[in-house]
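Only a single protein chain was left out; the remaining protein chains are all shown in position.
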Amino acid sequence: MPDPSWKLSPDRFFDPEPTQRRIARQLYESVARLPLICPHGHVDPRLFADDDASLGDPTEMLIIPDHYVFRMLYSQGIPLQALGISRRDGGAVETDRRKIWQIFAEHFYLFRGTPTGLWLAAELIEVFGIDRKLNGHTAQDIYDQIAAQLATPEFKPRALFERFGIEVLTTTDAATDTLIYHQAIRDSGWQGDIRPTFRPDAVVNISSPGWHQNIERLSEVSGVDVHNYATFVQALQQRRAFFKDMGATATDHGAESALTGELTPLEAEAIFQRALAGRADADDARRFTAHMIMEMAGMSIEDGLVMQFHVGSYRNHNQPLYDVFGADSGCDIPVHIEFTRSLRPLLNKYGNDPRLTFIVFTLDESAYSRELAPLAGHYPAMRLGPPWWFFDSINGIIRYRQAVHETAGLYNTVGFNDDTRAFPSIPARHDVWRRVESNWLAGLVVRGIIDEEDAAAMIVDSAYRLAKAAYRFV
Amino acid sequence: MPDPSWKLSPDRFFDPEPTQRRIARQLYESVARLPLICPHGHVDPRLFADDDASLGDPTEMLIIPDHYVFRMLYSQGIPLQALGISRRDGGAVETDRRKIWQIFAEHFYLFRGTPTGLWLAAELIEVFGIDRKLNGHTAQDIYDQIAAQLATPEFKPRALFERFGIEVLTTTDAATDTLIYHQAIRDSGWQGDIRPTFRPDAVVNISSPGWHQNIERLSEVSGVDVHNYATFVQALQQRRAFFKDMGATATDHGAESALTGELTPLEAEAIFQRALAGRADADDARRFTAHMIMEMAGMSIEDGLVMQFHVGSYRNHNQPLYDVFGADSGCDIPVHIEFTRSLRPLLNKYGNDPRLTFIVFTLDESAYSRELAPLAGHYPAMRLGPPWWFFDSINGIIRYRQAVHETAGLYNTVGFNDDTRAFPSIPARHDVWRRVESNWLAGLVVRGIIDEEDAAAMIVDSAYRLAKAAYRFV
Partner (left out) sequence: MPDPSWKLSPDRFFDPEPTQRRIARQLYESVARLPLICPHGHVDPRLFADDDASLGDPTEMLIIPDHYVFRMLYSQGIPLQALGISRRDGGAVETDRRKIWQIFAEHFYLFRGTPTGLWLAAELIEVFGIDRKLNGHTAQDIYDQIAAQLATPEFKPRALFERFGIEVLTTTDAATDTLIYHQAIRDSGWQGDIRPTFRPDAVVNISSPGWHQNIERLSEVSGVDVHNYATFVQALQQRRAFFKDMGATATDHGAESALTGELTPLEAEAIFQRALAGRADADDARRFTAHMIMEMAGMSIEDGLVMQFHVGSYRNHNQPLYDVFGADSGCDIPVHIEFTRSLRPLLNKYGNDPRLTFIVFTLDESAYSRELAPLAGHYPAMRLGPPWWFFDSINGIIRYRQAVHETAGLYNTVGFNDDTRAFPSIPARHDVWRRVESNWLAGLVVRGIIDEEDAAAMIVDSAYRLAKAAYRFV
């Protein structure tokens, strides 16, 4: 029995009502081929450091590194070992890539109607030209087809970067990173615009695993001997300057809560010394992070780096799984977040200063209309980031605009970012955004809420201009 | 003036756009006549214990036992006495069933566009063949029509059970219940599949009204003299084994919060002794419940009973009304619930074990996308129950899929349950689910998110297979 031929609808994600669909298609076509602005993501810069870097085999490209994928498989009882996820203790895991691929294919139905399913389908169909639906029967043939292509020059990362029409791609890098792959890209003469992002969580959050080593490493790479709060700040300033020299336009900060608040210099020093001595407690960590977020906003006003703030993820919720497989095993779970009172210290001190761009991301959608849109719709410095993580999805985008737009408008948001480590999924992710946004605007047009002239401008802003401007890619 | 004829649209609850409507109808027709799986509900098993049991008169069938109905009437100023709701003190209430019915009919407009209104209309039209809209004018004629039918053999509960196509129906029963009506059903030789569910809240929650009597009763029915924590656990194990023998495949647990957490054996014993001595406080109760939820998960792994957890209802919010009319008077009100931190102890200990099926229900929809879908989309043991209580409604189901599906997928959910004590409303409730789900999937098809082949499989899973599998009806 032949598998049904597999293809994507040219009108996918558009409402079926013919007038709205027609307008959505027009809007989409006006932006479908615009270059991709990728201002926040987790692609490994090594992929671009030399011409020969490769995406690996189909399993190591699509499954092993992608916690969006193996999370779902795990939820249905498939052990991570069987998917080839490395154990921290180096214990045995499945190494037969075709066997892993087979399991994945047999369970591909789990992703029906999910963003991961849509991205994977788009990658397979549009990037790799697969024309039969992935399932247990077609698994091995499709593996062969992808593997064959991955061996060709057209499927090297640099070639795909150009084929995808990426105008700029940023990575996310620890404060202690020496950015050697970024340097290698520069040195290679290749013209792809790839930039680092300064992510200092591992040194700023004094309860991070390995904080002491991170601080030692910070001393090393910054050339500043970090032994107190003042030298800690100096070292961070050195790293920010270095990142900026290497092309960074932004920083990124993650925290479980949105708390901000300044310590006195004495308090900051006392907590830092307790941390160095290994005697800081949870409250110290919480207050120090709240303080450092403020410090970073102050530094951003000085050096012009855009500041991103991602909050609301309870990391490594599944302790037994974390113990075996470590971080990023698919068990980060969102929590309720308070923004109005928590961000007030920062916004009162820096939020009225238009030199600052402070972009906030949430995993708690109930705050969109209640707290975040009103805040972004008032403070000149604040912008609201696109729907993040679980909400980078068709309904996630729809809910975002429904909840945010009427209060914050379009221009207090910053377009899209793909936030992915799965490089070949980038075009699919931007395509979902561009289609869903086109359909949103078409829906406003057919309801007489905006006119076609406004919609034509807004779709370009949403798909391209806002991200470029907010992240200061000039 | 003739009343307009009353009928149900054959395309009800489907989107009006013709393509989506056509696909929705096809999907619906493929499942409309599948048997009904009813894995969670509150129908009185006595109705099936012998061939002659009856649903009573129209008022005692549709109004008096249904807090969904009289809640709304009460909210508009109609006293519960006037609706024949019994007082705890045995004081006078309206006994004229036709008078109560008249009030109900005159206020039937209050239910316009509500699920209760839709269920009642479907019952009246489809089960009882009523063809004029219920209002003050038609009230008494319709009462006569229903009463006449209820007197016939075709409207005995067992006959309706068969006519409704119920494959399996579960009741909800206290841990101390001797299940005599379930035994009577078995003994009668009637083939209807009716099973108990083990609901131990009244003995597990040490602050329950009447807890001491409940514990005495537990000793009696279990044959275990419950005098300390160890014997309490033994008695519970005895009851679980008994329920399982009687056909139970599941337990059900209700709590105001989602808190879980283990006590040490010494702590458990100490709290239990304080409870026996009447000296336990609110904190004891909270911690003991949190502990017992963990214990029950452990027992479920042993005995294979599916574990249901319903949280978030502030019971008996209206103290003056509760004082007069007792529990289930329509004044249970939801509260905000935290799941991520609260469920962590249980999920860390048992959530990675695929032998456990742990189904969670919420009255706080803001947790769907933020906490529950991510948890159900990760832990192998956890599933998310269908929209519960106030959310068993057209928009409730729509919001549920919109918020949950993209993160948890279809296969970490468990289909539908009707959760009702109103036996004749069962087909109407499943019909709403099947129609709304058909329309949801049709919406995905016309938007190119899934294909028709996937939709055809998913609707059968949603309408029938998932509930059957999750509750282990084999």
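In order of appearance the chains are A and B, and numbering begins at 1 in each one.
Basically, a residue touches a chain if its C-beta (ideal position, glycine included) is under 8 Å from a C-beta of that chain, and two chains touch if they have at least 3 such contacts.
Keep in mind it's a predicted model, so treat the numbers as computed, not measured.
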Which of A:R46, A:R370, A:R421 or A:R465 contacts the chain that the document leaves out: A:R370
Per the touch definition above, residue among A:T59, A:N412 or A:S425 touching the missing chain: A:N412
Residue, one of A:P45, A:P58, A:P115 or A:G351, that touches the chain absent here: A:G351
Where the missing chain touches chain B, by residue: 4, 8-9, 11-17, 71-72, 74-77, 109-115, 118, 314, 317-321, 330-331, 333-336, 363-366, 390-391, 393-396, 399
Interface with the unshown chain - residue positions in chain A: 17, 19-20, 338, 340-341, 344, 347-348, 351-352, 354, 366, 369-371, 373-380, 382, 402-403, 405-412, 444, 446-451, 453-454, 457-458
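Here is the rule we go by: only the chains that are shown with their structure count from here on.
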Chain A and chain B: spacing of chain centres that average the CA atoms, whole Å: 40
